[in-house]
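Only a single protein chain was left out; the remaining protein chains are all shown in position.
In order of appearance the chains are A and B, and numbering begins at 1 in each one.
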Amino acid sequence: MTEPKITLATAWLDGCSGCHMSFLDLDERLIALADRIELVYSPLVDAKTLPETVDLGILEGAISSEEDLEKARLFRARCRLLVSLGDCAVTGNVPAMRNAFRVEAVLDRAYRENVTCNPQIPSLGVPALRCPVKPIHHEVSVDVFVPGCPPSADTIWYVLSELIAGRMPEPARVTRFGA
Amino acid sequence: MHLEDLEALAARYHAEETHEQEIRVCVAASCQSSGSLPVLEALQSACAGQGNGRCKVKGVGCMGLCSAGPLVAVAKRHAPLNESVLYRAVTPQDAAEILASSGGAPVERLRCPTDQPFFQRQVRIVLERSGLIDPESLPEAIAHGGYSALIQAITEMTPAEVIREVTASGLRGRGGAGYPTGLKWSTVAKMPGAQKYVICNADEGDPGAFMDRAVLESDPHRVLEGMAIAAYAIGASKGYVYVRAEYPLAVARLETAIRAARRAGFLGARVADTPFGFDIELRLGAGAFVCGEETALMASIEGLRGQPRPRPPYPAESGLWGCPTLINNVETFANIASIVRRGSDWFASIGTQGSKGTKVFALAGRIKNTGLIEVPMGISLRTIIEEIGGGIPDGKGFKAVQTGGPSGGCIPADYLDTPVDYDSLKSLGTIMGSGGMIVMDETACMVDVARFFMEFCMSESCGKCVPCRTGTWQMHALLDRIARGEGTPEDLALLEELCEVVQSMSLCGLGQTAPNPVLSTLRYFRHEYEAKLQNQPLRKPQTQRGTG
Partner (left out) sequence: MPLSTARSNVRVVTLKIDGRDLSAREDETLLEVCREHRIPVPSLCYLEGLSVWAGCRLCMVELVNQNRLVASCATRAAEGMEVQTDSERLRRYRRTLIELLFAERNHVCAVCVSNGHCELQTLAQRLGIDHIRFAYRQAHEVLDSSHELFRLDHNRCILCTRCVRVCDEIEGAHVWDVMGRGSQCRIISDLAIPWGQSETCTNCGKCVQVCPTGALIKQGTSAGEMVKDRHFLPILARRRAR
């Protein structure tokens, strides 16, 4: 290998991890990818800190909490190119459906009304929720948007191949909201 | 009826009047709201107590200087306003003193000088009888020339001659867009069809505008006469005045006037005993700004939801119930009788090359003399603001003047010498509009101004088309963010892009012009927007040279 590998960092904010699963659905293509990409930070690997500079950042999920916002800002600061992967990251999608309700009501429903054993709202070690839930680019600037719930492995492959080849992908050619 | 008969009638009304002095109390809406009705009563009972018939007390329409109301004028019978003694802020307690002084030494402590530019610089055509006659009295209107133009038109002129006269006068529509009135009339006249309609647009929804209201409250017969002449010219038999229900006084006076005109034979199956038949009905609007747009207005008259439809077909071709329809503004119709009576040459001699006649403005905002003025086209903004308006109060500097309401734009100090006419104002990025003129002093924040008008458009959008319905909402949200100091340079770019899209894609004038206040404040006061953006060093705005 003569070309240096592209460093990649991924994280999931308020999402269901489905987009990361779809990434894993690349299956044997992951092997080809490994030749070109080095995964430096991700829920899929052990690294605990985001390096100071990363070539490509991929974020799944909407911004729902203070921690999400912090992570998004950190990714933006350190990644040369930032990708919003999946509808939650791109539109807010399902996580943003709680915007219709007061956050107290949502917590009540989840942690009290529907719980039989020791109902209580968690308060220790959890980040504060933000209102309203927003797509990532409404807080930090994003370079590539990949809608889909989740975007298919083929879509992810197309986007990554284009980026690796130094081209700007046009995801709308292969995916759409809700795809 | 011939012109001589009408003149005889007018002469009789004159002869019946024996009083030497008139005490005129303004009973238009502005003065009523500052308490002119009790003043009128007090004066009337004081006068009755005197019982010598030397003096007559009457309610009249707007005298213009609304901010000084209630206004009372004492004058020789039929003397114009600037030959009268004018009193400001009159209370019922002043009645006896005013009455005692009539014809003698004026009550100095109440005196409002009429030799000031506010009165001297005006030219009154539309408002010639406003403040002079009792708006509820047909005889008074006739005594001051009312309906003579109608009789002249239907007995001495052909419809084509009437249209030629209106065309030659150069009159342009006063409802906002300035479309040539003669051209509109001849288009409707040429349309085939047995049934045609005339509509008077009295919806006046611009915030801060009350020109049409004042005309209707002060001299309703003038508007009816203009409509009847139009009907004769284009061959219509039926007319509607579409007036907003928020103008109860105007509605009441119109009703009174229509009834009186019917009884006197100026409206009805045989107008002035000729074969020409024309009648007028009122239709009340429920206070939607968009219902001033002509196609929405017609839908509303038809009993449908007041929403615009695409043009063509224009109302001239397919208007009310599909029939050819002429629709003009109140002030447009109010000019017609004078044009017919005094000739198009006279009218065309007033004003500028492209804008003839006068324009009524409602002066409002940070200016000493707020109220109603009528000025010749071509007068400079500086004259209006510094002389007629008396400048800016509290020693503040002038910043900008906004014309055209939510569809218009603002003009900064550098352009104050611009003549007021359709084309000059357009070249400055604003419009003549219907006559609202809002003056702002140096303390005004132009982002707030833009946000105010955008909020108006957002809540008045009829919701039919996407760019206006949702675009005004987004533009308002962006302006709000910027005004609160939370906006970013991207927000400003997005705002400008929305301006372009909403302007070019909206269905009707409301949406097409909704971005104007933003565009024009951006054009002249961009630094104020930029100073409010995040991550931007707060730049000091250049100080505007003050006036007034």
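Rule of thumb we're sticking to: a residue touches a chain if its C-beta (ideal position, glycine included) is under 8 Å from a C-beta of that chain, and two chains touch if they have at least 3 such contacts.
What you are looking at is a predicted structure, and each value in this text was computed from that prediction instead of being measured.
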| item | value |
| --- | --- |
| Missing chain: touched chains present in the view | A, B |
| Touching the absent chain when the full complex is considered, from B:S218, B:S318 or B:T430 | B:S318 |
| Hidden-chain contact residue, picked from the options A:I63, A:C79 or A:V142 | A:V142 |
| Residue among B:I23, B:V188 or B:C465 that touches the chain left out of view | B:C465 |
| Full-complex contact with the absent chain, from A:S42, A:S65 or A:N99 | A:N99 |
| Chain not shown, touching residues in subunit A | 84, 87, 90-94, 96-97, 99-100, 132, 135, 137-138, 142, 145-147, 149, 170-173, 175-178 |
| Missing-chain contacts mapped onto subunit B | 288, 305, 309-310, 313, 318, 322, 458-467, 469-474, 477, 494, 497-498, 501, 504-507 |
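Throughout what follows, only the chains that are shown with their structure count from here on.
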| item | value |
| --- | --- |
| Length of the line joining the C-alpha centres of subunit A and subunit B, rounded to whole Å | 59 |
